[in-house]
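Taken from a larger complex, these chains appear in their original positions, while the remainder are omitted.
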Amino acid sequence: MPEGDDVADDSGSDGSRDDLTHVEDGAASMVDVGDKPESARRAVARGRLALSPASVAAIRADDVEKGDVLATARIGAIQAVKHTWETIPLCHQIPITNVDTEFALDDDALSLTVAVETTGQTGCEMEALEGVTTGLNVVFDMVKAVEKDGDGGYPTAAIEDVRVVEKTKRSLED
Amino acid sequence: MPEGDDVADDSGSDGSRDDLTHVEDGAASMVDVGDKPESARRAVARGRLALSPASVAAIRADDVEKGDVLATARIGAIQAVKHTWETIPLCHQIPITNVDTEFALDDDALSLTVAVETTGQTGCEMEALEGVTTGLNVVFDMVKAVEKDGDGGYPTAAIEDVRVVEKTKRSLED
Amino acid sequence: MPEGDDVADDSGSDGSRDDLTHVEDGAASMVDVGDKPESARRAVARGRLALSPASVAAIRADDVEKGDVLATARIGAIQAVKHTWETIPLCHQIPITNVDTEFALDDDALSLTVAVETTGQTGCEMEALEGVTTGLNVVFDMVKAVEKDGDGGYPTAAIEDVRVVEKTKRSLED
Amino acid sequence: MPEGDDVADDSGSDGSRDDLTHVEDGAASMVDVGDKPESARRAVARGRLALSPASVAAIRADDVEKGDVLATARIGAIQAVKHTWETIPLCHQIPITNVDTEFALDDDALSLTVAVETTGQTGCEMEALEGVTTGLNVVFDMVKAVEKDGDGGYPTAAIEDVRVVEKTKRSLED
């Protein structure tokens, strides 16, 4: 790190530190991004929530008692993207410049694609993944009364195939 | 979005996506600010809380049982400004460089003006509005024991005329 | 406070505390609710956002570029209700058992009513007020591109008449 | 809702409300749990993260540069459980009395089981699901440098089969 107005570490109370046992193995730490250039970065993640036909029909008809499923899930996904720096312990807080969410429905599943863009010093794939898993959990929460079987379980609903499907980076220092 | 080290979207699980029903109408989304230049921006909002004379007198005399009304409200307003990106679902998180709060008292109301400055890619009027409404709510919370009438209601206290009163932007790319 | 397994306060470092200047005047503090019985409580708050006819029409037609205004505002309001304990510095965290939001539109304004219910030891009027002001701010955020005039200002939009309109309490210890 | 010290809704500013257009269809709302008895509830969710053998080996050997993968993921999962009330927009905040996390590794995947217990008025399956998806995302974040291929993508890593595997409820009012 730089010179400058260094404060010498002679504050007295650490004279005996050489006797200490340092404990560092396997220590979790953030990646130092201080020397990385700022770039325009984009990451897209996608995943599916397997659902019963009854849930798919209720979502299509906007007939879910708890309210508008996709509008609620979109906002849950966007908020999850913005909160990734606190949800994932070693993530940095980066400036999110854009979030796009896209739902698709087929007969027995809903898929959610989340695209995130940033101009920060590190990528945004974790933000995209958090958007997808949280958005799908919100959908689960909205339709779980429909999914529940006679034993109180949810035999059909399952999150599947959540993965990063696109990643790009372009230097901003041309 | 940029080219670069693109990851091709051929992850296999999406072969049938063309059959899906895409669901996009009315979808909430953040505004893409990635191509906006950084500017020095300032927004000022103001609002009033109608109060009984007894509350105004108690605030003036610093004689409210719950404590210092204005000091508490100032901090509530500043924190609200900083948290706007999570309170308002589609707001971006922007770097807040300055927040000023100013209270004024007349015989039957307290007014609060909040000025916010940022160097981000989007304006800060929502931050200023959140500062005003939250600050006024904090004042309400501090004096509600004084405002309460014999039926347990608050016939006088009301937030009024909260609006953006100033907005400026200056390019940082001169 | 109770007896029991008291830890005597003789930890040594406080021998000289009698010489200290205690600083208590005007100190902000939470209300002690430890001896209050649990009750079923309900509070309703309501407020208006004055809008241009163009914004009202866009909301009615679900034709706002940023997305579904009311769905987004509802969720913003509900989240604000749940976060009141951290937004209002001296509020307690209470169990929110129900939140209802209701919008109404007339030609030049939108009104929002938020009803909150709790079984806690203190009332929930601040939660209802926070729901109303935040929900109205979310609406402002969604339509501000429509409200903006040629000078970049918002001459019409203003939050008005936010107040507690109902409060009830019923003992749970019958 | 109960009688008691009702505040009549005659605050004056609403005289014209009958003329308004009420906007309620499809409105998102929390479930009213005020009349539900408190129960001891437990929910268990489980999911898998497909990984390359290199990542599995690195986790087993505690040889991941970012630090101890499972310790970090456990804490991420526990925190996600506790934050579910704000991550999932319509969830209630319930008292979490216990969280157990269990990881298992096989040659090409890691599985995470999260068990959550509460004494609240509503179930905790969303808390368990949030614990699983967040915990798996944390593992992804820790090993993504190992998973990255020559194109900067993550062809192997995918979250699979996240579901609720157990749910119980026992009345506390015997």
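Observations
Note that the chains take the letters A, B, C and D in the order they are written out, and that residue 1 is the start of every chain.
Please note the rule applied: a contact is a pair of C-beta atoms (placed from the backbone, for glycine too) under 8 Å apart; a residue touches a chain by one contact, two chains touch by 3 or more.
Keep in mind that this is a model prediction, so the values were computed, not measured.
Of 6 total copies in the complete assembly of this structure file, 4 are presented in place.
Please note the rule applied: only the chains that are shown with their structure count from here on.
Legend: contact pairs of A-B compared by residue number with A-C, A-D or C-D; the interface matching in over half of them is C-D. Centre-to-centre separation of subunit B and subunit D, using mean CA positions: 28 Å. Of all residues in subunit D, those touching 2 or more other chains are 5-8, 11, 26-29, 31, 89-90, 152-153, listed in ascending order. Listing the residues of subunit A that touch subunit B in their complex gives 40, 42, 44, 46, 48, 60, 70-71, 74-75, 78-79, 82-83, 93, 95-106, 111, 117, 119, 161, 163-170. The part of subunit D that touches subunit C in the complex is made up of residues 1-9, 11, 13-14, 16-17, 19-24, 26-34, 85-86, 89-90, 92-94, 120-121. The touching residues of subunit B, counted against subunit C in their complex, run 25-29, 31, 47, 62, 66-68, 71-72, 75-76, 79-80, 83, 87-91, 125-126, 129-130, 133-134, 136-138, 140-142, 144, 152-154, 157-164, 167, 169.
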